[in-house]
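Okay, here's the structure, questions in a sec.
For this view, one protein chain was removed and the others were kept in their places.
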Amino acid sequence: MSLLEAKNVSMFFGGLAAISDVSFEVKEGEILGLIGPNGAGKTTMFNVVNGFYKPTKGEVFFKDKKISGLKPHQICKMGIARTFQVVKPLQRMSVLDNVIASAFLRVKGRAQAEEIALETIKFTGLYDDREVISKGLPLGKRKKLEIARALATQPEMLLLDESFAGLNPHELDESIEIIKKIRARGITIMIIEHHMKVIMSISDRIVVLNYGEKIAEGTPQEIANNPFVVEAYLGEEKSA
Amino acid sequence: MKKYFPLIALALLSILPLIGLSTYMMHIVILVVMWSIIGMAWNLLGGYCGQVSFGHAAYFGVGAYTAGILYSKLGASPWWGVLLSIVVVTIFSFILGYVVLRLRGPFFALATLASGEVMRVTAENWVGFTGGTLGIMVHERTWVEKIWYYYIILLIAAVTYFLVKKLVESKLGYYFVAIREDQDAAESLGINTTLYKTIALCISGVLTGIAGAFYMNYMGYIDPHVVFALHDISIITIMIVMVGGVATYWGPFVGAVIMVFLAEWVRSIPGLGAAHQTLFGVLLIVIIIFLPNGIVGDYKKLKRLVGLGRTS
Partner (left out) sequence: MTAVQIEVFLQTLIAGLLLGGLYALIGLGMTLIMGVMKIINLAHGELMMVAMYIAYWMFVLFHIDPYLSVFIATPLLFFLGVAIQKFLINPVLKVESILPENQVILTVGIGMVLASLATMFFKSDYRSTPVSYATDAFYLSDYWKSSPIELSVSVPWSISFVIAVLITAALWFFLAKTDTGKSIRATAQDLDAALLMGVNVKLMRVATFGIGAGLVGAAGCLFIPIYYLFPALGGQFTLIAFVITILGGLGSTVGAIIGGLILGVFESMTATYIGMGWAPVGRFVIFVACLIFLPGGVASLLRKKRFGK
């Protein structure tokens, strides 16, 4: 059963199409990878799903309810949480307070929120840094904080925007573990990633965007052998 | 110990009049307490929620005029205005918030500044309702003794303090700070930023309006230039919080003490009367450059600076 469905979504900025006529579905419980060269419209797609942008054309459905046109906070409340490629921690708050702030989405009391937050922080391996002011965190931990904050809203679906970029190999392994653990909890994941090895190994299916258009969709195996994708994206990667 | 500090401070402030202050000193102390309320109110919206208002005179003035018009048009005691101002200013803040809160950063600052000015010009020109530039005078004063005014404003201040503290430590407080730190992140974490900014604005506006209604009762006279003043209300409010400490519980109080005493001190020096604005301006510039988080917020830095001075 599909959890999220985008139908013929187009997004124009002043006459330029950032996304044109893209459709895809995310099935419940799967990890869907969204890949494509820079400027292909991946983050724009997230902004449409998450409600920052209202698509110029087309619609997005979550659990068969139309969500395109709703505000981000409403979409978050329905169960879609996201992280940002350019991390946006609440700078002058501690790590714990960051996560508490998002845990308040489902609970009223401070004690309950803190309980959820602590659990999430342990889950993402930030427990030792919980009192650190998030501005002072190194990049790797800020990326984890993004994930922790999104998880604390207790979503059914998680949008991860380049959560692995800029991590060292050790952090990368840790983050992959976290993603797998999140999936094991039954949370559906849609992930944007440049790191080919990672995306190929963790995704169930992959959608490829190029210049705002969907050029391929399939299992990692199919994608790796798709001549269009190799030309548009993997080819570029190999030559670089 | 630290936990009881607010109660100890409140106790000390309650027995302050017993040490036999002169009428003039009582007046100053009342002003200090009134300004700390306005400062705390501004701080909730500006310091915690990050929406820097340049027009808090609008709420102060609407509160004051609520009390004043209640008296001049209906002959009711302006003290009822303190209660009525809660309703009036809530509605006013809600409408104003609808316009200004959709704006961010400099746009918001400009719109709030304009709102204070709009209220002033309206009050000046709507002579039939507000009495125009002649203002409103309350002929019979409730008390001659200042001590009663002092206890009333102290009570309001205490309630304001505990209310702000309670709010900041609750879900609302977390949401306010989240909005201040990153509005997009807050929105994507499920926070209805428009709603919570409106809540912050209404609470902040109402607390300021109550102070305004008190002012009408206490001073017995208001006019548009006094209560809707850009520099003498809106900007002073910002200064009080900046000097004392943005997003701190005690900052507004410390700021109010410094600003009120400074103003009175300069005013008492013959020939320097007009200079108090110069001094305020210079102080503001110095604070922003050297203690951007105010005396309470940068207390450690301040101690270090002073400490360094001693050792060398």
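The chains carry the letters A and B, assigned in the order they are written, with residues numbered from 1 in each.
We take it that contacts are C-beta pairs under 8 Å (C-beta built on N, C-alpha and C of every residue); 3 or more make two chains touch, one makes a residue touch a chain.
Keep in mind that what you see is a predicted model, and the values were worked out from it rather than measured.
Student: Could you tell me which of B:Met34, B:Val89 or B:Leu113 touches the chain that is not displayed?
Tutor: With B:Met34, B:Val89 or B:Leu113 as choices, the missing chain is touched by B:Leu113.
Student: One chain isn't shown here. Among B:Ile147, B:Leu284 or B:Leu302, which residue touches it?
Tutor: B:Leu284
Student: So that we can see where the missing chain sits, which residues of chain B does it touch?
Tutor: 46-47, 50, 52, 54, 99, 103, 105-107, 109-111, 113-114, 117-118, 121-122, 124-125, 180, 230-231, 235, 238, 242, 246-247, 274-278, 280-282, 284-285, 288-289, 292-293, 297
Following the convention adopted for this analysis, only the chains that are shown with their structure count from here on.
Student: Rounded to the nearest whole Å, what is the centre-to-centre distance of chain A and chain B, using the mean of the C-alpha atoms as each centre?
Tutor: A distance of 43 Å separates the two centres.
Student: Which residues, counting only chain A, touch chain B once they are in their complex?
Tutor: Touching chain B from chain A are residues 50, 52, 71-74, 76-77, 81-82, 84, 88-93, 97, 100-102, 104-105, 108, 110, 113, 149-150, 153.
Student: Hey, which residues of chain B end up touching chain A in the complex?
Tutor: Residues 169-171, 174-175, 177-178, 181-182, 184-193.
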